[in-house]
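All protein chains of the complex are present and in place, except for one that has been dropped.
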Amino acid sequence: MKITAQHIADLNKTQDNSYQEELNLLDTKLSRNSISLDEVIKKVADFQVAIPSWALGAGGTRFGRFSYGGEPASLEQKLDDIGLLHALTQSAGAVSLHIPWDIPQDYKTIKEVAQGHGIIFDAMNSNTFQDQPGATESYKFGSLSSHVDASREYAIQHNLDVIKIGEQLGSKSLTVWLADGANFPGQRNFQTALRHTENSLKSIYAGMPQDWKLFIEYKPYEPAFYSTVIQDWGTSFMLANACGERAYTLVDLGHHLPNTNIEQIVATLMMKGKLGGFHFNDSKYGDDDVTVGAIKPYALFLIFNELVYGMENNHNNPDLAWMIDASHNTKDPLEDLIQSLEAILIAYTQALLVDQKALRIAQQENDVVQCQEILQDAYRTDVRAILKAARLSAGGVIDPLAAYRKLLVREELIKERGTTSKATGL
Amino acid sequence: MKITAQHIADLNKTQDNSYQEELNLLDTKLSRNSISLDEVIKKVADFQVAIPSWALGAGGTRFGRFSYGGEPASLEQKLDDIGLLHALTQSAGAVSLHIPWDIPQDYKTIKEVAQGHGIIFDAMNSNTFQDQPGATESYKFGSLSSHVDASREYAIQHNLDVIKIGEQLGSKSLTVWLADGANFPGQRNFQTALRHTENSLKSIYAGMPQDWKLFIEYKPYEPAFYSTVIQDWGTSFMLANACGERAYTLVDLGHHLPNTNIEQIVATLMMKGKLGGFHFNDSKYGDDDVTVGAIKPYALFLIFNELVYGMENNHNNPDLAWMIDASHNTKDPLEDLIQSLEAILIAYTQALLVDQKALRIAQQENDVVQCQEILQDAYRTDVRAILKAARLSAGGVIDPLAAYRKLLVREELIKERGTTSKATGL
Amino acid sequence: MKITAQHIADLNKTQDNSYQEELNLLDTKLSRNSISLDEVIKKVADFQVAIPSWALGAGGTRFGRFSYGGEPASLEQKLDDIGLLHALTQSAGAVSLHIPWDIPQDYKTIKEVAQGHGIIFDAMNSNTFQDQPGATESYKFGSLSSHVDASREYAIQHNLDVIKIGEQLGSKSLTVWLADGANFPGQRNFQTALRHTENSLKSIYAGMPQDWKLFIEYKPYEPAFYSTVIQDWGTSFMLANACGERAYTLVDLGHHLPNTNIEQIVATLMMKGKLGGFHFNDSKYGDDDVTVGAIKPYALFLIFNELVYGMENNHNNPDLAWMIDASHNTKDPLEDLIQSLEAILIAYTQALLVDQKALRIAQQENDVVQCQEILQDAYRTDVRAILKAARLSAGGVIDPLAAYRKLLVREELIKERGTTSKATGL
Partner (left out) sequence: MKITAQHIADLNKTQDNSYQEELNLLDTKLSRNSISLDEVIKKVADFQVAIPSWALGAGGTRFGRFSYGGEPASLEQKLDDIGLLHALTQSAGAVSLHIPWDIPQDYKTIKEVAQGHGIIFDAMNSNTFQDQPGATESYKFGSLSSHVDASREYAIQHNLDVIKIGEQLGSKSLTVWLADGANFPGQRNFQTALRHTENSLKSIYAGMPQDWKLFIEYKPYEPAFYSTVIQDWGTSFMLANACGERAYTLVDLGHHLPNTNIEQIVATLMMKGKLGGFHFNDSKYGDDDVTVGAIKPYALFLIFNELVYGMENNHNNPDLAWMIDASHNTKDPLEDLIQSLEAILIAYTQALLVDQKALRIAQQENDVVQCQEILQDAYRTDVRAILKAARLSAGGVIDPLAAYRKLLVREELIKERGTTSKATGL
């Protein structure tokens, strides 16, 4: 199935245009704070989020997995799914591949398929948390941090292989999420494990092309339930500094202990020029991986408030790699991704509406009430009309979810692929 | 200082009227879901929240307290402060007194002052977590749950005294927050403490007039740091059932363990007809008592979604006693209360906008994506214009915070009361 | 492989007997508190914990599963594994089956195998959190709580079927763990779901033989990440009361929000005669399912302190169903179970050593320091010699883990079953 420009145009004709009036009201409001609505729309239209290749299949928990129909059975089909998403939203112009789940059989074809959909290859992801069939070394007791030399070497080599694959596709970065850790006190020597990790990451860093970046993820727990080698931003930051200039910390929203102030971590990392990437999802309890914005939209806004501030003020920090990293056990993954993109763009837009000048003054005067008012004013604004305008300007549809359902996309995919196809992934 | 109808009228003349256009747009939108804007405005205008007498002074932490000027030094002045708040917002038409901090010297005068401000006396609050000067028994090791008979009797009598005071003022309910618990394992026998608590509450219940209600609060920790006798809703519910028909559970938003699903508790209690009252505040870590809606506004909306559902469907549940229960260490308390009322009414209004019929259908069809859309659609709507219209219709000001600052209320209060007056309280 | 009495005798001959001297010292100490060492040893020897049939295979996380060799491939082999465990420890004389993973092909044989190992059939477990191949209804959106009548009926029928299977094996109880819930706000109507759950449980209860008990588990989250229908003990307790006298709450140590005071819940339930069963495991973050006692042994002791108190004082509460419920991704499951039994018995023994009389006096006198001393004194005592004596008296080995390794049990099992056999389960 393919969505054409004609489809888009037809759909937009039938959609509700009342958002135009809302836009006019917003324009008046924003101009009072010297914010240009057009510039906001442009920024929103330009914002692109990478879709990970594993997000197109059904997710699951350790207690099981409920499948749905029409899952993409190959890398090409995954790209096709992202193509549909991008056609509707014009915000999903990148894919993030996971190796070994997505090793291309034919690079030329894959690149053409991606190009045809307007999709670029963002950060590559390695996998050293599972043993693959035929693996000669096991990660059962660790990979980059393992006490066993052979496991460590095997894991380093895997990451170097991933880089090679990425190079052929035009990717420019590698994300390392290290599941290594321990389930029981005493199981690992913390210092040895950390030292091994640092050395392994340095080897990988040394094997990257000069224009590549290394993103180091952190996570406090799961799948290891007593300790995780890279447990927090402090450890990731320390390791990134040890590796070198092009090594950065990557923040995944779900990878924090209860009540962590994530926006402060974001601000600190950007100030130090060390925030490399961002994984979007939401959670109420742990790394729940539910749809971003579905549980704590205000926290998402506060994070974007720091991201926008950093993008404007911390020129030593590189452009960020944005990616959705959620799991879709009870939803159609494409619908979930549409909702994810909407929530991300809403938070981003609201952050763009913050009256930074007034905020700075209120902060300087310790007018705490006014500081709160300024953030809440931006957040309480209904910015969905801006997203519609942005999508329209970029060639997408006004209302992607309605369009997706009207076009019977899932039904078409099931017709094409059947009800039992299964995407690689967890 | 007193705010007159003339003040209000003058202020409203000068305020921005662009919200009228927003109202028109909202009207169109709501009518699609067969929701009447006028009815929503009326409900919002009718919603009244009690102000606790201790909220008019500066709050503090165990590390200290930073005061501000013009604090009310007497119960009359506290009522005057609430009077100012109510004049501006028309949403603060009740006060909740704390004994012994607010024992009236002269009941007649106090009642006249309150009446003059349009304020009624909502739930009375007892205090058995501090020893008062001259107390003949100590609560150091417990009150209603104490192993010591005399402490228990003393605490019961105090609650009966509070009821007597409340009767003279026209209050119809008593809120018991029990700080009793233990700092160390072994310190208390759980079963004995619970049995004592049940018996004490029954004695208090038996001493209430027939038209009074008893609200039983719960809290997992603080000031006791190992265990608290009434640690959760389950315990409160069990005790309320043991006391009788007019005993209810009271939910304070800050009194939960990390990540608790509070809206589910609300739904359960309303279904069982046992939710009596509600204390508003917000928190990121524990019982932080910061301004309601300042940290997790979406959670507040989800809770109101259950409250609105319950109010419409659970006719066995009584009308709820609403109260703000926050602490204001770095803000002007009156400004903080204005922000609190705004946040509460926004969440309430958004909950009124939920398309209940569509939601029921989507739930029945397990259309998870659509369920989420329906809630988010209501939440993402900017409803502040509705609040303005509601306040205007009730005789309040369009923008209370701006009015408060324009009228130089705090400056006037400092002129009247000085900078060193200190409200009774924590 | 089978461990004979001769094996046991031979092993015990070679083991270190220095624990006898420790026993003597303990005897002197305990006699000061009028505690009889012999009675303690007898109680410890009598304590039996059920092994769930799924604990004999490798556990896993959503990120994968690392297998080991010699896994039991059939129910008979699972019973054989428990037989080995019981032969060594004399504390694992029961099995808890999970349906549909453990449907007996031949009841007579299964019963004989169990009897041969001295194993009885404890609580049966149903499964409505996964769809089985060939299932005509899906639990994707709920089972006992489902909005869909057919799913609900299907789940009820499954539970009734499990009871039937259990009856033929001599089991006398059913444990219902309900994974039902929602991943997103709005997805379910809380009140409807709770009402359905109550009705479904009542139907199951009505279908139980008169001498059966129903255990209702609770859990705050996972696999549902926004809300779970039976989220806490309060909900379980309410449902158990609604079902009837033979319905009870079951506590699983890992099923609580961060920082929950579990021992207080235990005390409350026992006081009300409503604690039915107990699942042992440990956790640092969520439902981590690591070895009981591996993370928070003092909390385990405090819980046992309440259990022992309740067993002695709450005669309205039935005998408890004890079960280990952990997951063994990086350990040999049998070794893990040996460690689990050791940790459980240590905590139980320490709780038996608490000087209850002195504690009551210290509590009554509010001598907080002394209360703490009394608990810590029991806890700090090295009671391992008592466990050795208890095992020896019951016909087990002094040191089960050493014996297990000396007998090369795992190596034997791999020889018998190979390295690729796989137990049914998660």
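Letters are used for the chains, namely A, B and C, taken in the order the chains are written, and counting of residues starts over at 1 for each.
Just so we're on the same page, a residue touches a chain if its C-beta (ideal position, glycine included) is under 8 Å from a C-beta of that chain, and two chains touch if they have at least 3 such contacts.
It should be emphasised that the depicted structure is a prediction, and the values quoted were computed from it without experimental measurement.
Among A:Ala150, A:Leu257 or A:Leu408, only A:Leu257 touches the chain left out of the display. Touching the missing chain, out of C:Gln77, C:Ser91, C:Thr249 or C:Thr330, is residue C:Thr330.
Within the complete assembly, B:Ser283 is the residue of B:Ser283, B:Asn317 or B:Thr424 that touches the hidden chain. Residue C:Pro297 is the one among C:Gly69, C:Gly273 or C:Pro297 that touches the chain not shown.
Shown as candidates are A:Ala94, A:Ala155 or A:Leu302; the residue that touches the absent chain is A:Leu302. Panel shows chain A; residues 140-141, 147-148, 182-192, 194-195, 220-221, 226-227, 231-235, 237-238, 257-261, 263-264, 267-268, 270-272, 298, 302, 305-306, 309, 313-314, 359-360, 362-364, 366, 368, 371-372, 374-375 of it touch the chain omitted from the view. Taking the complete complex into account, residues 60-64, 66, 129-131, 138, 140-141, 179, 183-185, 187, 220-223, 225-226, 258, 283-286, 288-291, 294-295, 329-331, 426 of chain B touch the chain not shown.
One chain is missing from the display, and on chain C it is touched by residues 18, 21-22, 25, 28-29, 258-259, 261, 284-285, 291, 293-299, 330-332, 335-336, 339, 346, 366, 368-369, 372-373, 376, 379-382, 384, 401.
Just so we're on the same page, only the chains that are shown with their structure count from here on.
Seen as a C-alpha superposition, chain A sits on chain B after a turn of 180°, to the nearest 5. Here the spacing of chain B and chain C, counted between their Cα centres, is 42 Å.
With centres set at the average Cα position, the gap from chain A to chain C is 40 Å.
The set of chain B residues touching two or more other chains comprises 258-259, 261, 298, 366, 368, 372.
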